[in-house]
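Before I ask anything, let me first share the structure, which is written out below as structure tokens.
Missing here: one protein chain of the complex. Every other protein chain is in place.
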Amino acid sequence: MAIITLTTDFGEKDHFVGAIKGSIFSELEQINIVDISHSISPFNISEAAYIIQNAYSSFPKGTIHLIGIDSELSPENKHIAIKLDDHYFICANNGIMSMICNDIAAEKVVEINIHDKVETNFPVLDIFVKVACHIARGGTLDVIGKVINTIKPIKNLIPFVNDEHNQIIGSVIYIDNYGNVITNIRRKFFESIQKTRAYEISARSHKFKTIYQKYSDIIDFDMEESKRNVEGKGLVVFNSSGYLEIAIYKSNCSTVGSASTLMGLKTMDTVTINFLNQ
Amino acid sequence: MAIITLTTDFGEKDHFVGAIKGSIFSELEQINIVDISHSISPFNISEAAYIIQNAYSSFPKGTIHLIGIDSELSPENKHIAIKLDDHYFICANNGIMSMICNDIAAEKVVEINIHDKVETNFPVLDIFVKVACHIARGGTLDVIGKVINTIKPIKNLIPFVNDEHNQIIGSVIYIDNYGNVITNIRRKFFESIQKTRAYEISARSHKFKTIYQKYSDIIDFDMEESKRNVEGKGLVVFNSSGYLEIAIYKSNCSTVGSASTLMGLKTMDTVTINFLNQ
Partner (left out) sequence: MAIITLTTDFGEKDHFVGAIKGSIFSELEQINIVDISHSISPFNISEAAYIIQNAYSSFPKGTIHLIGIDSELSPENKHIAIKLDDHYFICANNGIMSMICNDIAAEKVVEINIHDKVETNFPVLDIFVKVACHIARGGTLDVIGKVINTIKPIKNLIPFVNDEHNQIIGSVIYIDNYGNVITNIRRKFFESIQKTRAYEISARSHKFKTIYQKYSDIIDFDMEESKRNVEGKGLVVFNSSGYLEIAIYKSNCSTVGSASTLMGLKTMDTVTINFLNQ
């Protein structure tokens, strides 16, 4: 059974997501529809790019990913469908796919051109669903669009490295459900610059000299539990998606606080790594 | 495979929705359960009416819509099942269905009368699920209730028009995920009063003289992007459901603000349209 995933900024309350699912079931009786997220901040391309990049590859080959963020058709905002890594993606050409496409070359990109057949002011419902169901039925991209060669990029994807190669300047791209602060600095990139040097990570006035492998590495399990005093303590890890993340051990935005709330870190803020000369 | 949709005010956190899905799967192994919304404001009949009206018709004929809002059985709050437009609806007789029934006549309405067979203080789980599964198995409404002829109405469904037919007084019925402000003034109704006259729309101190067809119609694409200055600008559209909506271009309640937050508009507030004599 084919799978269609949904990633949107439609929220959990409105009828939009329900209408889209109903519309898919009206076209295809046998289909698995899976929500990835509907809580992307409205019109936030970077958040959507981060979410879809880290969710898509867990799905089986052939999965169709419908992404409804900032998708109103205009002369400057066209609709595209992409085949990449044996997955399909349907979205607006607004930068959402540039994060994935930077890692893995797209097999095919088409600009969707079925709009003359459909009157709509809800394109995700009327255009994206039609394209998704076409692909789910085994249809090809060539039938619903014309091939294009480049897609729109997003900014701040790649951290800056200075000429001496002893400093990385990255930025915060996502704050997760625990208030953990995720940067655009990825493990492989970091290691390629670091070599074997010691380093200091700075975010506002906070400094860190260790990157942990997992959150509980901050605990000394030989110490008695009552004396450890680690809850609420800041730390840096490479998260499960391979991004450098500033976290608080067992954080909770609405009670004990989180890396974002306690350190005052927001999306777009700068995180700097200085490497020490050997 | 039959489809049962769920629309409730149970929220995203509690066990209620999970329990309902488990209960449906305990009765029917082959069923598609689709969430429409669980984030209706508690006991908010008008919100639920708007959501279900704009979601249901995207689903295939025969879909069963279970609506759990203010559904505790009492002498004044009976349970009903409705067949309408080849869809089925199960809910309390508290006004939720009057919005849809105003547009399309119900084929059949029954007051559910299986309560003597079921002890419960969670009727959505124990009564609504039983009725939904009965219908999904091909059962008829007559078996689970007795036919009634009228359902409870809700107020403020229809905007007011003055005797001279040069003024519509509508009200805000819903605030969506983007903070857009949706009124009870529908396109067809508006056009039947407007004829070809110019008009001015007023909401608090804000005035509009144009109703756009889509949000990006506010942009002059011939102008250089940096000079356009449209983000955060107010506009009026007929939304994808055909309702007159006051919006902010690319709004976000928690960052740049929205029509609701920036113009101070809330549910039940008045929106007036004055038509200019020709």
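A and B are the chain letters, set down in written order, and residue numbers restart from 1 in every chain.
Criterion: contacts are C-beta pairs under 8 Å (C-beta built on N, C-alpha and C of every residue); 3 or more make two chains touch, one makes a residue touch a chain.
In this text, all values refer to a predicted model and were calculated from it rather than measured experimentally.
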Listed residues A:His15, A:His38 or A:His134, member touching the removed chain: A:His38
Listed residues A:Thr150, A:Thr196, A:Gln213 or A:Ser226, member touching the removed chain: A:Gln213
Among A:Ser23, A:Asn54 or A:Asn93, the residue in touch with the chain that has been omitted: A:Asn54
Contacts of chain B with the absent chain, listed as residue ranges: 9-23, 25-26, 29-30, 33, 41-44, 70, 72, 74-77, 120-122, 125
Chain A residues touching the omitted chain (full complex): 1, 3, 5, 7, 12, 32, 34-40, 50-52, 54-60, 63, 176-178, 213-216, 219, 221, 225, 237-241, 250-255
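Basically, only the chains that are shown with their structure count from here on.
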Chain A-chain B separation of Cα centroids, rounded to whole Å: 31
